[in-house]
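The complex is shown incomplete by one protein chain, all other protein chains being positioned as in the whole.
Should a chain be cited, it is by its letter among A, B and C, assigned in written order, with residues numbered from 1 in that chain.
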């Protein structure tokens, strides 16, 4: 209801403000006897944490995860898994520049209006810092999916007007290696270099820019997703749109597909070499009637430019008086390099939840 | 869980197969004392029903709504509102051509795999006929929103590669009149004519085409939407993606916004002539941090081309043998003219639900 | 939220007022491929319907069920099952005696205060007529449980101060036969006769009386129920307390158990002849830590006397003025004979829901 939980069976609830004592997450509904590798969870958090490179914020947070429950002798017990990430970077810095001002295209005005109160320090709950908790939960979802042979891969496919050529998802392990070789997390090295220098220029100008992330989910069994309202792509879409700064979602053929003809767009069913039912093309993005059909699930997510820029902007204060404001401190010129891991985490959570739904009631046994 | 319900407080549950005895919906959580105008509900259904024009399916269904509960002496009572729409067009026609074949880019294969059984007649539950129930429920949501002064307007802004120029949403009543003057439901008359002749050609070739619908929601109070997972745009996105054939959703600046710089994209807060806080631009689409900011809420939805074409296509049958299939009977060459009202219905349901959430617990009184 | 739905996975939503056109229920989440025997559903409804005997209301309703969706060629399809029960007994009788008066211990005052409007005809939504929809849904839950070998049995164990001796639940089929041999539905024939004549006297005096129902659930697998808040007995308790007129619930040793010592109350684990783990006694009522342990699940439910009596009572009207009111028409002198089937239905719904939860995520596979 208050919207800090996600998922029905594999359900997470996050908490924490960016400058409180800690943020964290509770997972309720994780199956028992999953091997919980803390190092893997930490390595996922390290991919999201600030201060990774010259094109991300220079703020320093180790984002060290603590597991407080639900894991016994390295295995999930089926009880709630509580994970904590203490906030280290709470230096009592001066917030007077935002305390009573509404930052343009931030959530200051809407939070203040909705709640009549807000923790203005670093954006409080509206800070993207909250997504660290999602990454920790997503890491556990990935450990569960791994046992099922399901892989989730995302990379930066666009920054500003720069577009990456389509990548061949045949081997996601190779793509992951390619992606991690560069700081912008694009699996196409040439495009990556272009993006990096572009973002660096933007940063030097005190400006920011948006971007796009493409995702592939591999080896999803046929039958995941509920018809009508909880279609698999509808839940993936909501998951992506719940990530800070996301303004658009499309799956399979997406917006371009809406310009096509049926005779071009239909995916013809054939049998592959192993006699498995598959389709000649995949404009459906691996989902038909809201249900996975066994093909790769593919979707794309659009992120707006970061709202905090290092320039003076006009705005209003709490009293509604005109004033100016300028970004201070350490911010990302472009969010997509760090958002890749958030996108993967949310995708993993959606698939884990639908996998458990699928087990529960689809077939009478 | 099984995904036939939508909304948390203003909650609907739909039922029914396209060739069963009836389809319908139960609304649970509609406030009491709302004036329920049956004629309005029927007029909304009439905008979605088949057989409206040469560019929609020629199938005939009167889609007559029956209200069985929750309304007493013309007012909602706060108890569940059950609405029924009997299926008239159940002529026992020959389904042998699809009984054991998987129609390309339809839900036959995924339903069969998920449930091990399916009502193949006319697509059963996966038929867009289910959306008539959403339109009936959406009509009641609109009657509730009307009491709150909130307006929802959608129109066809794209068909194939044809794009409508941006429309001026100053007067939604005028736009509604313009939209209803043409059979494609585009508020720009010149573009409408272009779209109509294009769809007509497509139809004559036994083919189909996709399109796009743009929506504006006016007079939404500040503060609707829950931060984090249930952001207002995330719920709108899920609502749109749950509509048959939708492959993409974007709000405010959308995908194009992801190519912009922060200095271009930020919406500067100003005061309007009435001293109300507003923004100079609206790239945020009326939503900041997942919460409505009082500006127009704007989003766009992409529909893939209809999968049923009047041409032979290769496919597989239940036994996995290669075969061919061809569309029969009466289908839409393009769904967007009828989908406009479905988009409005789902948007109204999301706003009604968040309006009730907002009342419940945002502020201590 | 508005509380007309029950269950998480096997989920029902009921609708309808006692004197509207129909009442009914939608089941969402019923597994596919369950054999749906309409005759069984009707036979269950016949056990609840009015006019069965001299000790129930003489009102006549055939309570004929119509299935409108979710069943294809005799099997559940996994889509929503919508069932309708038209209201026949809608004679436009005179309601002036209750239109503006609050019947003592009825819901007139609370509905009027909560909603600011109410359908006063026959109690509207607060009428026990709503439970017919639960019985129809419960019948389908029973058909599902039957496939799993699970049996649910309830009978009248108390009327007024009359208590039935404990029955031996070894053979529930025999008990069911014994129960259906008498009109009060007590499986102990001698006690049944005593109860019947007592209720008949009460009725002749224009008065009513309360009673108690005892339930046994047999062959429930070990592991159903979620620890902490959704304990199996907590959900059974809520299910029972949601039935009109229920004022109390106890399971296993119940209130008497709270007077015992641990050394008397503990159920010692032993192995039965088949080497299956069982317990020497069953004060736990088949549930330990909120989870079924494989023993018989046993609980008891207390029903208050029917509020409508055939005598003058003082009360207030809508204007808050003092007035008198007297029961009219045809009412039950005691609800338990008809409530037995409602108790079984709600119990079956709880077990079905928890069985599906158990499948979904308890064990990593």
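We take it that a residue touches a chain if its C-beta (ideal position, glycine included) is under 8 Å from a C-beta of that chain, and two chains touch if they have at least 3 such contacts.
Remember, predicted model here, so these are calculated numbers, not experimental data.
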Contact residue for the chain not shown (choose from B:10, B:115, B:198 or B:283): B:10
Identified contact with the non-displayed chain, of C:70, C:122, C:169 or C:237: C:237
Contacting the left-out chain in the complete assembly, out of C:43, C:58, C:113 or C:193: C:113
Touch residues of chain C, complete complex, unshown partner: 1-6, 8-9, 14, 102, 104-107, 109-111, 113-116, 125-126, 130, 158, 160-161, 202, 207-212, 222-223, 225-231, 233-235, 237-238, 241-242, 247-255, 257-271, 275, 277, 279, 283-285, 288-293, 302-309, 311, 313-316, 320, 322, 357-358, 360-363
Chain B residues that touch the omitted chain in the full complex: 9-10, 29-34, 76, 78-79, 144, 147, 227, 356-357, 359-365
Residues of chain A in contact with the chain not shown: 1-5, 8-9, 11, 13-17, 20-24, 26, 28-29, 32-33, 66, 68-70, 72, 75, 77-82, 114-119, 124-125
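Keep in mind that, in the parts below, only the chains that are shown with their structure count from here on.
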Path length in the contact graph (chain A to chain C, fewest steps): 1
Farthest-lying chain, centroid of Cα atoms versus that of chain B: C
Interchain centroid distance [CA atoms averaged], chain A/chain B, Å: 26
Sites on chain A at which at least two other chains make contact: 9, 227, 357, 360-363
